[in-house]
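Here the complex is missing a single protein chain, while all its other protein chains stay put.
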Amino acid sequence: MDSALIPKGVKRCPMWQFLLGLGIVGAVLAWGVYAMLLCWFKGLNQTNMNDYYGFALWIWADLAVIALGGGAFFSGLLKYIIGKDELKNIINYAVLIGFICYSSALLILAIDIGQPLRGWFIFWHANVHSMLTEVAFCLSAYFAVLTIEYIPLILENRQLDKVPFFHNLSHNMHETMAVFAATGAFLSFFHQGSLGGVAGVLFGRPFAFREGLLIWPWTFFLFTWSAAAYGPSFTLLITWITEKVARKKLVKDNVVELLAKISGWMIFTYTIAKICDTTRWANITAPGLGQNLADFYTGNAFYGYWILFAEIILGGVVPAIILISAPLRKNPTWRVTAFFLGVMGVSLNRWVMVLQVMAVPIMPFDTWALYYPSWQEVATTILPVAYGIILIMISYRYLPIFPQEAELNPIEEETAMAVEAHTESTPDLKPANA
Amino acid sequence: MFPFSFEWIWDAGHIVFHGGLWYALNIIGIGMTYCVIKAVIDSAKGKGGHGHH
Amino acid sequence: MKQAQTHGTPMKYGMAIDLDKCTGCGACMVACMAENNIPFKEDESDKRVSITWMRIFKLTNGKSFPDSDICYLPRPCQHCEGHEGHSPCVSVCPATATDYSRETGIVSQIVTRCFGCRYCMGACPYHARYFNWWDPVWPDGMEKYLSPDVSPRMRGVVEKCSFCFHRYQLAKNKAYLDGERRVPEAAYQTACTQACPAGAIVFGDLNNPEHQVHQIVKPDSNNGNRSRNPKAFRLLERTGTNTKVYYLSSREWVRRAGDNYLAHEKTGQLAKLHH
Amino acid sequence: MKVDRRSFLSFVIGGAAGTALSPLPWKLMDDSSIWSQMWPWTPVPPDGEVVYEDSTCTLCPGGCGISVRKVDSRAVKIEGQSGHPVNDGSICILGLSGLQMLYGPTRIKSPMKRIGERGEGKWQKISWDEAFAILTEKLTDIRDKGEAHTVAALAGSDSGTVPALIQRFMAAYGSPNFMRSPSYRDVDELTVKALFGADGRTGFDVENADYVLSFGSGFVDGWGSPVRMFKAASLWKEKDIPVVQVEPRLSNSAAKATRWIPINPGTEADLALGIAAVMVANGIADTGDVSGLSGWENDLLANYEPQKVAQTTGIDAAVIVEVAKGFARADRPLALCGRGKAQTAVSLRETAAVYILNALTGNINQEGGMWAIPEADYIQWPDVATDNLASAGLDQPRLDGAGTGKYTDARYLTNRLADSVNGGGPYPLQVLLVAGANPCHYLPDTQHVKAAFARIPFIVSFSSFQDETAAMADLLMPDHVYLERYEDVPVGAGLVQQMIGLSKPVVSPQFNTRHLGEVLIMTAKAMGGSIADAFPWDDYETCLEETLAEKWDTLMETGVWVRADTDPVAGSIQLAGLDAPAVQAEGDVNSFPLLLVPYDSIQLTSGYMGEAPFMIKAVSDTVIQGTDGFIEINPLTASGVGLGEGDRATLTTPRGEALVRVHLFEGIQPGVLAMVRGLGHTAYDGYLAGKGVNVNELIGPVEDPSTGFDAAWGIRAKLDKA
Partner (left out) sequence: MSTLDEKAKAGMEDHAAHGSDAKESGAGGFIILFFIIGFAASMVLGWVIFPKLLYSQKQQPLNFNHALHVEEVGEGCEGCHYFREDGSFSGIPKLAQCTECHEEPMGDTEDEATFVEQYVAKEREVPWLSYSRQPDCVFFSHSAHVIGAKMDCVVCHGHIGESEVSRPYEYNRITGYSRDIWGKDIAGLKKNSWDRMKMDDCAQCHKEAGMIHTSSVQTDRDACFVCHK
């Protein structure tokens, strides 16, 4: 019934299957929305946050999705600025994933603040000394860029494309995309960094505080670097998952391997930087403030040295090595393992930079503060995931996300004919809302 | 955010920060306007549609 | 640094709290609650969601019976000056809802500007900032005692000790009427200072040699405002928060509990301040 | 068709453009944020003219001067009255919370009579006239039957005009059964009589002492006049005065002392006598003011030589000698008696021992020493002309047996009220009037007390609050709270001078309540005859003004009347009470290996007043969490029972059992458990009710055979993992 909207030359699951999938994920979405409304109308007492945990699961989720969404700006940078043209075969998906990540981040922020109606104060009454201000501005601006990058994709829907205006618009946007991509890279550099700065500037908290360059603590650069490094890994991981779900190959191996390789080298360099940073912090910064590692990793039920190991070794060194070495990289299992470890590593890093920062006691007579999220927090954090899946399902079904899909999965004559016939039998076509 | 808002000071911080910001916003804005207007003109010229470029 | 020239040297309000005298009775906490319209819930035993601008911490020397010793430490907002007024919280607030006054040295919090991102709470190592997780609700009839000098806070914003700034404002009114330029020492005292039955809290202008607090603390402006009084210390001095609340104790273990030290470091020793 | 769609689109676009260029979205955005800044459900306190009104706080016996800040007619803050002889501008946590009691929802808002089962909390609002009718009818019936003596009255104190009016009413009515809440005052008065041979109370010149030896007195935990003591403690710090605190637990007072000497609970008297012995033995005692020493000296030296005392008290002999010498050699040494807040009596043996210790320094009635002074007796009313019914009633023995038999010296034995009602008394109790007291919460073995109250046919409560005792009443005739009424406040509380404060109405009565004095006068008049004649005053205010006579103007002006040059009741003491036996803790060691001792906290009233929400908020989370109450226990003892910080445990004593949580505290002697007094309320509202455990339910009265007072200092207990 919606075959008219489905891109030419590709096959999609029957409508009922599609709707069923939507329904299931939609239910989860509804649950999240319910929790969100609770937080808005009853206030943040719905969460398990407290005065020691001003930042918790939500801020972690924000930092994490934005780091993972980094794939968009980085592959954009590679394709449009550096000129790695093969990436055109995956850039669409990178953009879509980025779009989902960033819209999710903004939504979570809107739930996280105590006075959503005053949220715009962060722009209007901006305090330029605050890392959060920089985050808010660059985040919103970059989201605009992502939207711009996503629009032509939508316009390429078979029916929309028939409208001359839309066709031309998307055409022109493609032409000027390099400019947008560049701006996006510029913005991303800053808001990814500022997110790192958020923790790094807390000079009252030896666990988070870092020295740095001018006004920017080292975490600023580490965050940007890690987003660029792990973002692509996440794009590729999602691509892999999508391929498994769609039960067909969507992107050619050479493209995947290229991006994987780049990601690998980025992770490698980042991990080295991270190790230097940690070493300096552990031996100079923290001791200078009268604290040593043991103060941060012992004396509580959860945070131990394991977290350092898991983040830096498992989530840094290991995936780096796998992705750098050609034989391992070319082996799908190893590759995906690397992606997975990488995603785990960067998420763990963000967790540490938010939640462990809050947990560590600072005044000698203060105590460790451990926290677990309330179901409302969990639900509102899963909400964007559900929303993302839905957006991917729709986009994948109706938009030519994967340029190589048709070529990689040629469909037999009769089905193709059937589709054709069907199309022609409906002369007056409604847009995508059909 | 704007020079006329209460918090604004004409100091390096504000000029650099908001300078960069407005620079980016302008590129985005002008870029989009260009695309839209050009699209309108092209459409008027009867260009486009059905994939013949 | 620019400042209120026509007013002469700026003021720098601060406190000296004598922990030898403090008995941990809690009068300062309640005086603060009563003065500042601080809300309360049926269960306030979870101190991590309990708004107490002034909070008393109980310190122990870690020794076992009968050598054990305890000391109480009242903790208002420390009104950090940081570096030229960039205290941990002021510099991070994205909406300029919290500010540092060069004229009084007081860190302000404007709840109607705050939109509840809670970054400042993360930045404050003293946990002196509190979030209104709930709407404030007073049991039937009790709203009658609310003071008009302090605006009750709404749900979803951060609040903290203001050094009873409204009392300064009121004293200033009087000063104008009396044609005085400055507020006299006695005319502006915080509620906790006034209430403390042990007289452990001394409040005043750290810049004014005539004020008692200055005479007790003897701040050394060439040395990051550290006190010249050997009994005095500040909380987490090494982090460079540069607070304006000084504590006095004759007990070494108490002074050491005021900051983090590596095993070999002497109490009161400062490594170089970072940033 | 296509046209329509596109036109509509352009219409929408045009609309969007127009809207964006109109104030609508922007003003809405601004206004919605302003709305969030002044949500209608967030109160906005009305502004107005600010005035301060001085009065006297009666929430505890301390007698502090308060200065209440008012905005127009609302009281918004209570502060200390600067220049006041007791507290000079300072104030305690309880005084600060006064307004939460004045405006609190637990006030009894009008007279009420019980309609449900007792304690069920079903009440019916009634008019004052009806309330008076019920009361007078009841009292008249009983009296006419010649059973006037079966009516009893229990008041918080017996000094001041209001308690005097109650006593007078009882006298005129014909009942000997006036009682006051038990406190250290009981044993103090009795001991003063025994040692000095005259009526009076002790005073302690803490400001001028230069060596303080405190036998468990919580000088910063609410002992004496709390704010005065806080100030004194700071003064001691400033003057570097040695302060020795003898106590099994590192209380806040112990922490403020220059030296804390842990002692086996209940052996304070032995230490005092031990110190006395050392002083006598070393000839550093000043026996000038002490007569009768010679006859007793040998026993003293024999029974209380350091080694023996060290045995009983668990304090090193050397330490005992050291303290004794330090104490004796000081110029103005002072020994304090009365545990914690001194809300309960201690044994005569202990009191006498400590007072004698003071005497042996030759510092009696001297600067910095212990004084024995008479109460200010300004209430000079003509004696009550009793009619026959009254005289007959007054000839009856008291229900609690005070003043007769073994206990001739005791004036009140309120601790025995429950027993006598439960069958131990000479005759049944028919009516109990309760004013300014909450026996159903703070009398020991509270369950037993409640059972007794359940047996009393008719209970009238004059309480201003819905407390545990009011809950047991049949008739509620609520009194004003102190901020709404006039009242004279004679201050004892260890002051060395006679002092009277005056409470003035700071705000007009908030509810339909009546001044207790007023109620008594009107009831008396309603009952007519000799009772009415005993109350010649038109109203309470007249009564008060006449009674205070020349003091009235001073009081109206300064709010306080002080007589500095009070003559002591006597200059020297006659040794007595030392043969009195020690009071042991109830329960046997085998089944109850541990000792439970209650401790006092300044953050809890543990008296007639219930704690205000502010006070509960200030209480540490190692004392209450949610509704769980904590006991303090030494980590060693805890690990013995297999308990860790915060674990739940069952605490059992011979009197009862409670579920508690443990707080590990290095400041408490192994084998001893400490629980705070004042929690475990069953009445009041959710801000107080149900929080923690009422320690009085776990501890029973232990009678001091030489006085009859309850002198329990603890009870044997056992703790099991729950």
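Chains here go by letter, A, B, C and D, matching the order in which they are written, and residues are numbered from 1 within each.
Definition applied: contacts are C-beta pairs under 8 Å (C-beta built on N, C-alpha and C of every residue); 3 or more make two chains touch, one makes a residue touch a chain.
This structure is a prediction, so every number in the text was calculated from the model and none was measured.
Student: Of C:44, C:69 or C:99, which residue touches the hidden chain?
Tutor: Checking each option in C:44, C:69 or C:99, the one touching the absent chain turns out to be C:99.
Student: Would you mind spotting which of C:137, C:170 or C:262 touches the chain that isn't drawn?
Tutor: C:170
Student: Among the options C:90, C:216 or C:236, which residue touches the chain absent from this view?
Tutor: C:90
Student: Which listed residue (C:111, C:161 or C:232) would be found touching the missing chain in the intact complex?
Tutor: Looking across C:111, C:161 or C:232, the contact with the absent chain belongs to C:111.
Student: Kindly note down the residues of chain C that lie in touch with the hidden chain.
Tutor: 2-7, 10, 84-86, 90, 96-104, 106, 108, 110-113, 149-152, 162, 165-166, 169-170, 172-178
Student: So that we can see where the missing chain sits, which residues of chain D does it touch?
Tutor: Interface residues of chain D facing the absent chain: 2-3, 6-8, 10-19, 21-24, 27-28, 31-32, 34-35, 37-38, 40, 44-45, 47, 49-50.
Student: Applying the definition given at the start, please give the residues of chain B touching the unseen chain.
Tutor: 6-7, 9, 46, 49-50, 52
The definition used in the following text is that only the chains that are shown with their structure count from here on.
Student: Per the centroid of Cα atoms for each chain, what is the distance between chain B and chain C, given in Å?
Tutor: 47
Student: Would you give the residues of chain D that are in contact with at least 2 other chains, written as numbers and ranges?
Tutor: 36-37
Student: Please output the residue numbers of chain B that touch at least 2 other chains, ranges allowed.
Tutor: 7
Student: Contact residues on chain C for chain A in the complex?
Tutor: 46, 48-49, 57-59, 73, 80, 82, 86, 88, 91-97, 113-127, 129-135, 154-158, 235-236, 238-241, 256-262, 265, 271-272, 274-275
Student: For chain C, which residues count as touching chain D in their complex?
Tutor: Checking each residue of chain C against chain D gives 18, 20-21, 23-27, 29-31, 33-35, 37, 40, 42-47, 50, 52, 56, 58, 60, 63-66, 68-72, 112, 135-136, 138-148, 151-156, 194-200.
Student: What part of chain B is in contact with chain A in the complex they form?
Tutor: Touch residues, chain B against chain A: 1, 5-7, 13-14, 17-18, 20-21, 24-25, 27-28, 31-32, 34-36, 38-40, 42-43, 46-51, 53.
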